[in-house]
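Read the structure below first, then the notes.
Heads up, one of the protein chains got dropped from this complex, but the rest are sitting where they should.
Chain IDs A and B follow the sequence of writing; residue 1 opens each chain.
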Amino acid sequence: MTKAIRNYFVFLWRCGRIAFVGDWRYYTWMGVLTVICLLGLNAYARQFAHGLIVTGMSNEVSWGMYIANFTFFVGVAAAAVMIVIPVYIYGNEDMHDLVIFGELLAVAAIFMCLAFVTVDLGRPDRFWHLIPGIGQFNFPASMLSWDVLVLNGYLLLNVHICGYLLYCRYQGKKPSKWFYIPFVFIAIVWAVSIHTVTAFLYVGLGGRPFWNSAIVGPRFIASAFTAGPALIILALQVVRRVTSTTTVTEAARLQGDAPTPPSSPATLADLELLARHLPELASVSSQVRKDTLAGAMVLELAAGHVLLRQGEKENEAYFVLQGRVVVKREEGGRFRIIRSGGPGEQFGEISGLAGTPRLATAIAEEPSRVLRLPAGSLRKLMKNPAMNKIIRSRMTERLMITDRALLMLRSIVQVSMLINVFLLVNEVFKEFYSGNLHVASAKYLFVGLHGHHALVPWIWTAIAFNLTAMVLLVLPVSRSLRWLNVTCVLAIVGIWIEKGMGMVIPGFIPTPLGAIVEYTPSLNEALVCFGIWAFGLLCYTVFLRMAVPILQGRLTKANEHHSVEEIAGVTPANSNP
Amino acid sequence: MPPPAPSPNPNPAPPDAGISRRNFLRTSVVLTTGLAALAASLKPLLDMNDFPTMERFLQKYYKEMTPADMEKVLKRITDETEKQYGLRPHVRDLKPMDGVEFVYCLNLTRCIGCRKCVHACVAENNQSRNPEIQYIRVLKLPHGSLDLEKAEHDYNPEKVPEKGFFYMPVQCQQCKNPPCVKVCPVHATWQEMEVDSAGKRKGDGITVIDYDWCIGCRYCEAACPYWARRFNFTKPEIPKERLNPDMAYLGNRPRRQGVMEKCHFCIQRTRAGRYPACLEVCPTGARKFGNILDPNSEVSYILSTKRVFIQLKEEMGTSPRFFYYFDV
Partner (left out) sequence: MNSQTRTRLALTGLILAFLALTTLFLSNWSRRPVRLTTIPLVNTNFLDTATVRRSYADLVRAGEDLSDFDCSVCHEKGKAPPLRYDTNQNLIVPKEHSDIVMGHGRHGRNNNCFNCHNETNLELLQTRDGHAVKFADSPALCGSCHGPTYRDWEAGAHGRISGYWNHDLGAPQRKQCVNCHNPHSPPFPGRQPAPGPHPLRPMTASVEPEPNH
């Protein structure tokens, strides 16, 4: 028991340490974010001391940028987990590892939401009044109480799922289905609920006709599912780029001819050795093992030997007997480490079973011995149910951010944006066709009211961005990554404007008594917002900094004795990872 | 590719250390300067002269306070107010009277829009003068329309009333079905009206705020259809010479930065049997207040004889206890 606790703390400690280790790009990025965070913290300290008068809010417009950002990022958090649906419900293998990136984004987004709500409070020192049982929690009447529950519950769900899966991967253990699959399905439903509850905060106010409309909930979901996956598309490409390693010499080396490594026919003893690291092999009968040995070879590899090349048409499968092999994939001109495996690890099995060209390149990191099996032998082995299970499950745990995964996300963004624009048309018709008198807020937003039109250029810019993004998404041109990225940026900015400022501010203008007081965020308010954005990015970067090496197999329990600097590849002696 | 030859290092690190002395030094300096910047960023907190004490932080919810708790709290408020304003106030916790439910009637024929009620309220209830908080807002509307979008708030002619217009003061309507009470996440605001197990109604119907429980989320302000609630964006400023020392816990005792406030029917006066300040100062007698459960009160007379009286935004379903009536 104590050993388990000790192991967990060592895991946490190493994760914590690795967050502080990186190359110059990492330090620069984290440094810039930390500076912005500190500026935001200073601005918030000013607000805490002097009150919310340092913002641009007033008794007429009593919610502003903070709640606008809160609304937007609840949407991002909800949508980030929705990419889970293709994987777990439709079994889309391309997206498996991306689920963890999505859920980590959800956690970072929820942190930001909690921060935005806290900085908006007039008396954050009285937060304990909200705790059920200790304070006076107005559940179920107040939608804010619902929001407190669902947001924190969602946070716990995602932290559990990610933490559990990552810790299992770290330990080299297979995660038990019961500890995460039910939670994943709960998270899918919960994601919809967090955003609907947030929508209901607004919809439930009868005194604000601009918000008191049934379309607000569906619009929130549609715009969240546009902006969220769009953000993930951009984030994944950044992850792809920064976890890549490339040098000219390395690329050149990978193109050169590799000398043929010494090989010898495999023996039962080799299979015994493999069985020590791959326990499932123990259940295979000796007869099957003898059959498997037909055509099987053991290769002796020198450090740096290129065993497989991406794109080659071969179909042998490999198992590592001794040493370490790293599997790298070339994506967009750069090489990414997919995984790094020690004894018992398999590679090359995908092309072996599916007959496709090699998906990646395999290089020995240190002097290694590997077992090479022809495809037929592998299939024989996989007739054993235990072997079948372990090989198939490992096949799906691939950290490949393929372009296919990005295009899958694109189709989610495409459909959601179409629905989002359709709902906008519905809203505009409802507000302006009948000519009844409740349209003052909509008039203020779209055309201006009694000479006040501060938001008009903003909303029309947002609509232009959204329409352009929608057109681009429908056209095949957005299948190219460059155009897809432009489209995503347009969609994110457009939706941030329309859902944040375009939703919150017009609800207050005019006031229920007909007065018009406009709202401009103050410098202090903006600094606090920037600080929280930076904090969210900081959190997400740290999460990825911990998760990627674990998913790649570079940070494991087995290599506890290695320092994190070595794992991150930034030791002074060898700064080329 | 062979690793580059290690540069000559006067302090060669042990092979497995992973971090050299120079790196360690640099890292420490980064951390130290980072922590210094973090500490320095909190400097504005020194400007805060109202940092909550442990006693205030742990103060109980109004409905859970025993009389002994309340006495301690009232004494604390009295001491704090005396310290700040140099005047020892008289702070009480007034309970509702039995058999009383308050109703306010306002005669739109008689209101001349002079705004004396606004300022009498400010003086009586110790509202902040800067930033300005006023519970009552007088609307100037053209004859024949109750469309509040046509209302003017900042009229300032030489003489009121002006021909062709009427004036409608709006303040908290003390609704029977208040949206603000529904949305408050911490029950900091509630209707002083309960129905006990025997079906008997207890309470005088005022919607009150426990200023020491409010967390300042301003959801109630967004929810109110009458724009009746006000937020303290900073420390309220009350001129010492104009402080009203006759105070109540749920009423006009001084509020703090970051909490909500609103009209409470001058609870320190009305629960002592007196008329609210806005009514006392109205020069034309347009304001009427009293106990609707008393058939002899003027408000009972008005609501039983006037043919037309209205509740603002009745369709909201809020059931206000505020009625506007007309003579001619």
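Going forward, contacts are C-beta pairs under 8 Å (C-beta built on N, C-alpha and C of every residue); 3 or more make two chains touch, one makes a residue touch a chain.
Keep in mind it's a predicted model, so treat the numbers as computed, not measured.
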item: Option touching the unshown chain, where B:70, B:146 or B:160 are the choices; value: B:160
item: Residue, one of B:21, B:75 or B:150, that touches the chain absent here; value: B:150
item: Touching residue (missing chain; options B:252, B:268 or B:291); value: B:291
item: Interface residues of chain B (partner: the chain not displayed); value: 26-27, 29-30, 33-34, 36-37, 40-41, 43-44, 47, 97, 100, 105, 107, 110, 112-116, 118-120, 122-123, 129-132, 134, 137, 140-145, 150-161, 163-165, 233-234, 239, 242, 270, 272-275, 279-285, 288-291, 297-298, 301-302, 305-306, 327
item: Absent-chain interface as seen on chain A, which is shown; value: 23-25, 27-28, 31, 34-35, 38-39, 42-43, 45-46, 50, 53-54, 56, 58-61, 450-452, 514-519, 570, 572, 575-576
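The criterion applied here is as follows: only the chains that are shown with their structure count from here on.
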item: Rounded Å distance, chain A centre to chain B centre (Cα mean); value: 42
item: Of chain A, residues touching chain B in the complex; value: 20, 34, 38-39, 41-42, 45-46, 48-53, 57-60, 62-63, 117, 120-127, 129-130, 135-138, 141-145, 148, 201, 204-208, 249-250, 253, 304, 437, 440, 507-508, 510-515, 563-566, 571-574, 576
item: Residue ranges of chain B touching chain A (in the complex, touch as defined); value: 1, 3, 6, 13, 16-20, 23, 27, 34, 37-38, 40-48, 52, 57, 61, 131, 133, 137, 139, 147-151, 153, 170, 179, 182-188, 213-219, 221-227, 230-235, 256-260, 313, 316-317
